[in-house]
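For this depiction, one protein chain was excluded, whereas all remaining protein chains were kept in their positions.
Labels A, B and C are assigned to the chains in the order they are written; within every chain, residues are numbered from 1.
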Amino acid sequence: MKQTLRLISVLTVICAGAGALLGWTNALTRDRIAAALREEKLGALRAVLPVYDNAPDRDTVRIQTGGREWTFYRARRNGTCVGVAFESVSDQGYGGPIAVMVGVTNGMVNRVEILRHAETPGLGARITERPFLRRFEQRSIRDTVWALRKDGGVIDRITAATISSRAVVDALKKGLDVYLEHKKEITEDAPPSLSPQGGVKNGATP
Amino acid sequence: MVPRLFHARPRGVHPDDRKALSAAMPVETLPLPSILRVSMAQHLGAPATPVVKKGEAVRRGQRIGAASGFISAHVHAPTSGTVKAVQDAPTLSGPPAPAVDIEPDGEDAWTDLQPCPAWRNTPAAALVERIAEAGVVGMGGAGFPTHVKLQPPPEKHIDTLIINGAECEPYLTADYRLMLEDPQRIWTGACIIAHVLGVERVRIAIEDNKPDAIAAMAGVVREFKGDAAVVSLETLYPQGAEKQQIRALLGREVPSGGLPMDVGALVENVATACAVHDAVLTGQPLIERIVTVTGTPVQRPKNVRARIGTCFNDLAGFCGGLKGAAKLIAGGPMMGLAQPSLDGAVTKTASGVLALASEECTAFESLPCIGCGRCIAACPAGLVPAELSLYLEAEDYEAAAACHVMDCIECGCCAYVCPARRPMVQHMRRGKAWAAARSRSR
Amino acid sequence: MNPQADPRFVVSPSPHVHSGVTVRRIMLDVVIAMLPALAVALWFFGWNALRLVSACVVGCVAVEWLCRRGMRRDIGVTDLSAVVTGMLLAFNLPPTLPTWMAVVGCAVAVGLGKQVFGGIGYNPFNPALVGRVALTISFPVAMTRWTPWRVPSPLSIEAVTTATPLGAVKTALSSGEPMPYAFDGRTLLDFFLGNQNGCLGEVSAAALLLGAAYLLARGWISWHIPVTYVGTVALLAAAVRATDPAHSIPVAAHLVTGGLMLGALYMATDMVTSPMTKRGHLVFGAGCGVLTFVIRQWGGYPEGVSFSILLMNACTPLINRYTRPRVFGHGGRSPARKTTA
Partner (left out) sequence: MTFYRELIKGLWRENPIFRLVLGMCPTLAVTTSVENSLGMGMATLFVLVCSNLVVSLLRNLIPAKVRIPCFIVVIATFVTIVDLFMNAFAHALHGSLGLFIPLIVVNCVILGRAEAFASKHALWLSLADGIGMGLGFTLGLAALGACRELLGAGSLTVWGDIKWALEGYEPFLLAILAPGGFIALGCLLGVMNHVQSRLAARSGRHVTPPQHLDCRHCVMCRFGK
């Protein structure tokens, strides 16, 4: 009995110590992690959107469609909407889901970034390279057949990485369809009452 | 259950038989040599005990060695003469055993023989006694004492006698010549054995590459009252091995570790049947046999009727000598024993003396097994020699025993076909020796 | 006794005669059997075939020699097995592959596929296929680029087509287009004779069959693996074709296009990496056939021969274990069921 009590108490003490330590660490890093996550998102937005002066990650429109919630980030300069970005995921990737961030301005695709993927290094992973992504950019959203050339579209695939290329096109097309369908709500909505916080001003896009 | 389809055909190999070298040569009788060395270990089981002393005079057919156990056989003087020495001498397989050296006196005088022409009216036990007295053993190679075989335990019922004239070893023609020249003696011997055992069915098994032997035997078999037939076997080494032959003829499979009597069969070599005939009808003990002296280095290959104890040197001399021989083998090329010199002497089981030129000898190299599976296709015992040889090379005897190394009959088919020239039979012998030692110690 | 001097003889265990079959002889026959396919390759692909075959043979022998030397083992290149590996590897390469890639393939094939395991006899996987798969994975673009030298299109739709028949069909079917070939008797005959795009050695089923007939006659391969392999593919193809003719290739086209014949006749029958018994061969061939068909019909690659043979190579120990012959005198029990120490 005494032995069992000792076992229980030692385990309890160690777990309590571990818990305390973790709590302290969490408190220490929580803000940094949140900031890092936001910075990550802003980095992607900055990359796909034209120069803006608001905080697009706080100026969002949420749209429920097809059982999914889409978030559209709006970039503004001097209060006017200069572009919209959204994240889209395709589950047709070779190694798992592929998430892309797409920026749209003036009815054209501005830039595309790959956020997450698990494609084969050296093969499918080449979807992150600029020469491939450039094939999507500066194309009209409406007038482009969003499909690989071998599937009857206009996008050249990456050699030997058809599946990954197709998945990127799929993600893009799904997002653009939602965007076109809800374009009004997304772009013509009033600017948010929240004033942009300081420190999120955008630099120049390359 | 494994489908029967895949086991229907017997396994084995088709080596070039080279029997043409000596097949056409009628049996010639070798003149009495100047000395005869009669080994006491001529058969399976315990060597006989010499019963003569140095300097003693012996007569042809006199007993000079007495059986020293249940599985053992008497040994007789091949001619009349003087005992020059009783000493240990190397046997054909290597380890020394007592041997009696006899210097012939040239008279070749028989000891008193007791013929028994009325064997049909003689009780079986008396006939077995005569056969035992004559020292008859299996002359096909194993040398199992015949009288032991003829006394099966009462619970074993033997229904078929097989007279083995397959002679599947390449080069050898001794049994073939015997069947051509003396079919009647073989057949009478077979009838005596059938009478002793009380079997009604006799089969004479001959490979189909000896059609004239088949015809000769068929000529004498016609007169039998019971169920007798000459059966032509597919030419396939080792069809002469008794268990393989029983399966080929009767479709029965001798269980592992068992004897042919376990499936109601008995196999005797044609030469043994002939010796049984002599032992019963004339009372002559087994003191001579037909030996094939052959091989490319032999100047005049012959089939020779030689006394037991004749030195290989005398045989070679009778056949014109050897020219450029690199290897000398007592027996056939597949299972025979390589001899270091011409000093060996004819035994009851020595059916041939074979010389090979150096270009005919192949050295084992023990290259890595390439997994071709030819040994498995060839093994008449259904083993996986490739695997066994790997175990045995690593001295993993337990594993080899679990893979039934004891069922190996050392026929040499695996080593014959192996493209990597692995010394399979050598490995198997080591494994069998180990397994036998273990079962003894248990 | 005899005045003749007593010679000493060689003493060795029985048997004292040998069938005369050696590893080198078998390998030499395999090389001979590949000559018709090599001739076809030279005719259709010209200089490229010569370049790749010589690079692979020299490369494989050199790598084998270096490895044996490095491992301080006897130099076993005289058994010609490296030559066979080199030729097979070259037969599995597209004609325009750069020479240096072929040499990398040789290093992987012989170095990683064979010598790492201890050389001939110890490799669990077919070395040439290991080399080919390593190249396919590493240089996917170069390994799927087909620019023929003397291959006219069988239906003369275009003068030059840049895909193998199987690849073209796969692409067409996956994007909902009609099949690019008619696969009538004339096309099939063209394909059978070698008038198609593909790896060096695989284009002509006729030449491959000719060589395999030689191997069969010599007894180095048995019919079991090729027949069950090709038969299984044909059977499955016929079944799928019967249910869905619009999206499947005719049976005969399966057999004469792609690497099926090369694989079934020359690589699945590799002694070292295939099972040892005839029953094992049947299982092995059927397994290869199923895998090949599954990859061709539903997989990501138009061709699945090399992967399926390698996968079945991995199963070889198991097949060997469960297809042992029944030991004489042991009833119907299979000794494999008994556990060893």
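Keep in mind that, in the parts below, a residue touches a chain if its C-beta (ideal position, glycine included) is under 8 Å from a C-beta of that chain, and two chains touch if they have at least 3 such contacts.
Since the model is a prediction, treat every value here as computed from it, not as a measurement.
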Tell me the shown chains the invisible chain touches, ordered by label.
A, B, C
Among C:50, C:103, C:134 or C:311, which residue is in contact with the omitted chain in the full complex?
C:134
Tell me which residue among A:107, A:122 or A:152 touches the hidden chain in the full complex.
A:122
Of B:105, B:181 or B:396, which one is in contact with the hidden chain?
B:396
Residue among A:32, A:62, A:142 or A:184 that touches the chain left out of view:
A:32
Hidden partner sits against subunit B at residues 368-369, 371, 384, 386-387, 390-391, 393-396
Absent-chain interface residues of subunit C come out as 101, 104, 108, 112, 116-118, 122-124, 134, 137-140, 316-318, 320-321, 340
With the missing chain put back, which residues of subunit A would touch it? List them for me.
3, 6-7, 10-11, 14-15, 18, 21-22, 25-26, 29, 32-33, 36-37, 39-40, 120-123
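To be clear about the criterion, only the chains that are shown with their structure count from here on.
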Among the chains, which has its CA centre at the largest distance from subunit A's?
B
Taking mean C-alpha coords per chain and comparing to the overall C-alpha mean, nearest is chain C
Need the CA-centroid distance for the pair subunit A / subunit C, whole Å please.
47
When the centre of a chain is set as the mean of its C-alpha atoms, what distance in Å lies between subunit A and subunit B?
88
Residues of subunit A touching at least two other chains:
none
Given the complex with subunit B, which residues does subunit C contribute to the contact?
1-2, 4, 6-23, 25-26, 79, 118-122, 220, 271-280, 324-332, 334-335, 338-341
Can you tell me which positions in subunit C touch subunit A when the two form their complex?
140-141, 144, 171, 175, 300
Parts of subunit A lying in touch with subunit C, wherever the complex brings them together:
123, 150-152, 159-160, 163
